[in-house]
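Supplied in structure tokens, the structure appears directly below.
Every protein chain of the complex appears in place save one, which is left out.
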Amino acid sequence: MSAAEALLRVEDLHVEFPSEDGVVHAVDGITYQVHAGRTLGIVGESGSGKTVSSLTTLGLTRRQGARISGRILFEGKDLLTLPEEGLRAIRGNDIAMIFQDPLSSLHPFYKVGRQLMEAVRAHRDVSKAQARERAIELLGLVGMPDPPRRVDQYPHEFSGGMRQRVMIAMALANEPKLLIADEPTTALDVTVQAQILGLMERLQRELGMAIVIITHDLGVVAEMADDIAVMYAGRIVETASAARVFAAPEHPYTWGLLRSIPRLDRPRDEDLVPIPGTPPSLINPPSGCHFHPRCPYAEPEHSRIDPALEPIPEYPSHHVACLLDGARRRELWAQLRDGGTPDEALAAVGPPEGSS
Amino acid sequence: MNAVEQSTDQLVSVRDLVKHFPITRGIIFQRKVGAVKAVDGISFQIRRGETLGIVGETGCGKTTTARLITRLLEATSGEISFEGQDITHTARRPLKAVRREVQMIFQDPYSSLNPRKTIGSIIGEPFAIHGLLPDRTERKREVQRLMETVGLNPEHYNRYPHEFSGGQRQRIGVARAIALQPKLLIADEPVSALDVSIQAQVLNLLRDLQRRFGLTVVLIAHDLSVVRHMCDRVAVMYLGKIVEIGSSDDLYGFPRHPYTGALLAAVPQPDPSRHGEERRVLGGDVPSPANPPSACRFHTRCPKAQEICSVTEPVLSDTEGGTSVACHFPLSREELSEIGVRSSA
Partner (left out) sequence: MIRYIIRRLLLGIVLLLVVCLVTFILFRVLPTGNPAVLRAGRDPQPKLIKEIEVVLGLNKSLPAQFWDYLKEVVLHFNFGYSYYSQEAVRSLISERLSATLSLTVGAAVLWIVAGLSVGIISALRRHSLLDRTVMGASLVMISAPEFWLGLVFLYLFASDIGQFKILPGAGSYVGLTHDPWKWFTSLIMPWVVLASGSAAVYARLMRSSLSEVMREDYIRTARAKGLRDRAVVGHGVRAAINPIFTLFGLEVGVLLGGAILVETVFNIPGIGRASYQAIQSSDFPVIQGTVLLASMFIIIANILVDIAYAYLDPRVRYS
């Protein structure tokens, strides 16, 4: 799939916020693409920059005094150069976003119907009656029972899962081409999560929209995403198809994530291997490779060189930002995949070539 | 298991435990018009040295159960015994001795530590409360030893909670909980508020401590994978009742209760190759605990429900070589694969 077909292209995006303690480098040069009808999963923990990059796409970070550079191309137009009114016309219309906590994301004092109608009337010239019809239709679309009654209720009268359905209905009001979902199921029970994810998949098939799903849950991203971008400390460390990220990941951070989560499909007593240390400060990120302080395989010069996101030779669509030699990486992963710990892997593979 | 074995083996025994929170209405005088039946009659034992997991979704009563065992709440009816002694309604002062033995770790590392106290004083507080280690230097030394045990730098004794990350704060909570070398440690969602890469650190710490000090641990969580990894036995709760309880191998290998099956089917697996597999999603919402369904609480959402399920409440009964389940129509292996759960051989 060539870059020219991408619905959304983010190119070398940098987002900085001034703060009392210094400049926060929330997003430190990321590049990724989203294609129509496909789902991109952005995986990262808190402080990885995953949410900021999406908010910036919609221009929602402009007010906070952010310094933004790079390009965000949506259907060929650079969103970063659009004036506010141009962006406003796109928000909730061509690109829609849903957030993590549906209780705090809906206005507590307005009826759900009113909030849905607003979403419609912000972009379409329709009467109130027509907007209300559309609101009821949307609630039905997201599987809400008894829409004509529910449309006149307040957010607190819905359960968590139902509220998230309302958020989704609101996002779909104008049939967006791209839906950005920021941790859409993190606050929900696991059975409700399954319902909501199933709903999102169904709607994607029916409406043909692209989805960016931002999450820290590797299970969710494995289910939903066609392609995955892994973010760490404001940078993308790896992008590939979902299959490859789980079967043949190339970046030590990805390895660390995969080895540190308990899984139902692995033996019960297999040890969890945590990533040592803590996520770095974004005000003073580590020099060179941002991950090197926590990387079990780091070599001395990794603190001096910034790794660039580059394709690996055998699979050009799989990009990784890592200074380790490709062959060495594959050997290390082979050890880890079979249940080894980083120490065991290092012992098995031996020291890097060219070192004493 | 005969009575003698039972009594030395059991650390905590819970029988028909009930906790109802009254709902009141009224203009001048409030009268009770209903109750939130948070815990509605559960019985189980906690065996010495084991790790028992309690899983369930919102409104199932697992957190209330934890608070009942630690006597942060008082039961509406039923019995709780600790080491053979009935502590259901013990008064505060005699309860203090029990409190030394039963400690709790809380979910939110950001609100469970007093922001105005240094962590040295937070971890040392249990000693102060129970009148132990009155000598300051001794206490400080012990606190620093505890800090090292949980992986904190003892030199940070005089720092305040806000200077630490979430994972570190959780370690502070753990240090405080094990300070008095309790027999029973109850961890209420200890890692849900933490980043993924930190969760494993804290979970490993808990496992480590348990092995080192022979702790008995009750782990309350909604993440089924975490519970499977950490716990020997698991109890599944739904709307204030235990619907299934058994060893982890049995419960995850061959879950019998339709709700357990639904829970396991719903867990997203970090394995894209399973994406296309058929999976049945449990529909609907959890009913309100103020107005739970009659008899089997799950019958309103259960794909296998029949008339008897709304009339006669199923009782927890053993299955041969498997879990104890409260269900009139437990799942078979074929049904398991239909809903998308891979059962163990």
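Should a chain be cited, it is by its letter among A and B, assigned in written order, with residues numbered from 1 in that chain.
Just so it is clear, a residue touches a chain if its C-beta (ideal position, glycine included) is under 8 Å from a C-beta of that chain, and two chains touch if they have at least 3 such contacts.
In this text the structure is predicted, and so the values were computed from the model without any measurement.
Here the missing chain is touched by one residue of A:Glu118, A:Asp271 or A:Glu331, and it is A:Glu118. Residue A:Asn93 is the one among A:Thr31, A:Asn93, A:Gln130 or A:Thr186 that touches the chain missing from this view.
Across A:Glu11, A:Glu75 or A:Asp101, the residue that sits in touch with the chain not pictured is A:Asp101.
Interface residues of chain A facing the missing partner chain: 58, 60, 88-93, 96-97, 99, 101, 104-110, 118-119, 122-123, 154, 156, 167, 170.
We take it that only the chains that are shown with their structure count from here on.
For this pair, chain A with chain B, the centres built from the Cα atoms lie 31 Å apart.
For chain A in complex with chain B, the residues that touch the partner chain are 45-46, 159-162, 189-195, 197-198, 216-223, 225, 242-243, 246, 256-258, 260-265, 268, 271-276, 278-279. Residues 57-58, 165, 167-168, 195-201, 203-204, 222-226, 228-230, 248-249, 252, 262-275, 279, 281-283, 285-286, 342 of chain B touch chain A in their complex.
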